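Quick one: the structure is below, and I'll ask about it shortly.
The complex is shown incomplete by one protein chain, all other protein chains being positioned as in the whole.
Now for subunit A:
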């Protein structure tokens, strides 16, 4: 693999993993506080799968540059993280959490479906492992969007409010990272442009069917993954507090 392709792949895997770690962090904040016990169980499942995906992506990066996944997750600061801003937003209410999870799951399911044909074999194999569970996530969160959208006036209002807030942020999922075009040219990762079309088509249909209106003005659309929301610093301060507490500790 050419060194610039390798560098781009390392950066892409990092972005994929970071999205999962931070989204899992937000999801895990619900554990024990969900609206019904069954949802504590379901969301905990999703969180575990996301942590599994993060481990898989960091693991692929490790094969390329020998980096340690836990070092990456627990000893990088906000300057080093490459997650998108959508996943950093505070968990909000149940509508906010379910909508974000839906928008993300739809993107991830479509991305994985396309990435199963990757010319980079380790990636194609990793995708095979997690595609099924991602489809379950999507089924689950898709159903929640429909229930809340068609439930009561209040649930519809809350979901609409979440959509108005998140729609612009979600577009960042389809902004390529620097160097991504090299990976696309080699068939290593899917081109985000046609994926975005499919994502827009699916999400628009489902959201409208749930009784929501797409925002006319999408609002702020982040582009660079080098910068973050004002929340990331605090997320990392909390997430890394135990790991960083004892500089001498080799194992946890």
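Here is the rule we go by: a contact is a pair of C-beta atoms (placed from the backbone, for glycine too) under 8 Å apart; a residue touches a chain by one contact, two chains touch by 3 or more; residues count from 1.
The definition used in the following text is that contacts and distances are computed from a predicted model.
Taken from the listed names "Aspartyl/glutamyl-tRNA(Asn/Gln) amidotransferase subunit C", "1,2-phenylacetyl-CoA epoxidase, subunit A", "non-specific serine/threonine protein kinase" or "Cytochrome B6", the protein name that UniProt assigns to the chain not shown is "1,2-phenylacetyl-CoA epoxidase, subunit A". The omitted chain makes contact with just one of the residues A:73, A:162 or A:207: A:73.
The chain not shown here is touched by just one of A:12, A:25, A:82 or A:140, and that residue is A:25. Within the set A:8, A:23, A:47 or A:165, the residue that contacts the chain not displayed is A:47.
Only one residue from A:151, A:179 or A:218 touches the chain missing from this view: A:151. Subunit A meets the missing chain through residues 21, 24-25, 28-29, 31-38, 40-41, 44-45, 47-48, 51-52, 54-55, 58, 69-70, 73-74, 93-94, 146-148, 150-152, 154-155, 158, 238-239, 241-243, 245-246, 248-252.
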